[in-house]
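Here the complex is missing a single protein chain, while all its other protein chains stay put.
For subunit A:
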Amino acid sequence: MLARRLFSTTRARLDTLVFVEAAGAKITPSSLSAITGAQQIGKPVTALVAGPEGQAVADTVAKIPGITKVLVSPSEQYNHYLAEEVAPLVQSVVAKDGFTHVVTPASAVGKSWLPRLAALLDVQPVSDVIKVESEDTFVRPIYAGNALATVKTSDSPVLASIRGSAFEPAATEGGSAAVETVDAAESQNRTEFVSEDLVKSERPELGSATRVVAGGRGLKSKETFDQLMEPLATKLGAAIGASRAAVDSGFCDNSLQVGQTGKIVAPELYVAVGVSGAIQHLAGMKDAKTIVAINKDADAPIFGVADYGLVADLNEAIPELTEKL
């Protein structure tokens, strides 16, 4: 026993490392879900925070119950979370402290750096985990969510991205983890950040909203989209989403797209307006608790997953619905 204890002081920590993203100085909702996923692996969880606002974010992360330690690298080089910067940072942290698991939200950021790190470590990551079965076995959707695969990994460390909509967000009060600064990794970057164009909205963030109203091709134009969807969303305190057809037709911004190639959402209430319900769209919303479909085509596949369906003309039904809610 003694020998083992002595040995353990020099040996790698058997902990999970979770990468926590922030927008501004605020932890992203998908990161809170990733922390829950990380905790379900069943090992002590260390959080890693990076970027110029890192110190403030780290102090917030330290209050999350179940986090044993927060590592922070508040360097400017992690601004915008470029994969060429984040992957070497996580690699250096793993090399130093020997984590058995590295977890990230399956966000645009997580999806960009985790596979890059995986190549550097020669491991095959598990994307978009919706359920943690054990420390090496995970469930993930394949074929646009038409099938669920249970996979067991033989790699070490285990790399996984967590689908935010499948895990409850972690509580943000009650913990008191120590915060420790880690050195930035040597920059290997040859990518230059030029600019960004983020959609400014007062509405809840689509990925984590409890209610979502989504418009499709049936709305016919950007004018009708705005005219019908905005008041309904305001009334419900909902985020606005869209089908690919609506995005392609220019009714709204691409970042609002719900589906296999857009956002995956699982709100309490999802109201699909003029959305036909192609399998690629269903992949992004069929885990919503209650689905309402309003469409004038009674044969639209969306009615196959809807809890409540209404065959009606949108131009009349939506204003009426908005008024009566």
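To be clear about the criterion, a residue touches a chain if its C-beta (ideal position, glycine included) is under 8 Å from a C-beta of that chain, and two chains touch if they have at least 3 such contacts; residues count from 1.
Rule of thumb we're sticking to: contacts and distances are computed from a predicted model.
J.: Mind telling me which option in "3-methyl-2-oxobutanoate dehydrogenase (2-methylpropanoyl-transferring)", "Exosome-associated protein 4, putative", "Mitochondrial ribonuclease P catalytic subunit" or "Probable electron transfer flavoprotein subunit beta" is what UniProt lists for the chain we can't see?
T.: "Probable electron transfer flavoprotein subunit beta"
J.: Please pick, from A:G54, A:G145, A:P204 or A:G241, the residue that touches the omitted chain in the full complex.
T.: Final answer for the missing-chain contact: A:G145.
J.: Would you indicate which residue among A:Q55, A:T68, A:S92 or A:S112 is in contact with the undisplayed chain?
T.: Hidden-chain contact among the options goes to A:S112.
J.: Quickly run down the residues of subunit A that touch the omitted chain.
T.: Residues 23, 28, 80, 82-84, 87, 107-109, 111-120, 122-128, 137, 141-155, 188-199, 205, 207, 236, 244, 247-248, 253-255, 260-261, 263, 268-269, 279-280, 286, 289-292, 294, 303, 305-312, 317, 320-321, 324-325 of subunit A touch the chain that is not shown.
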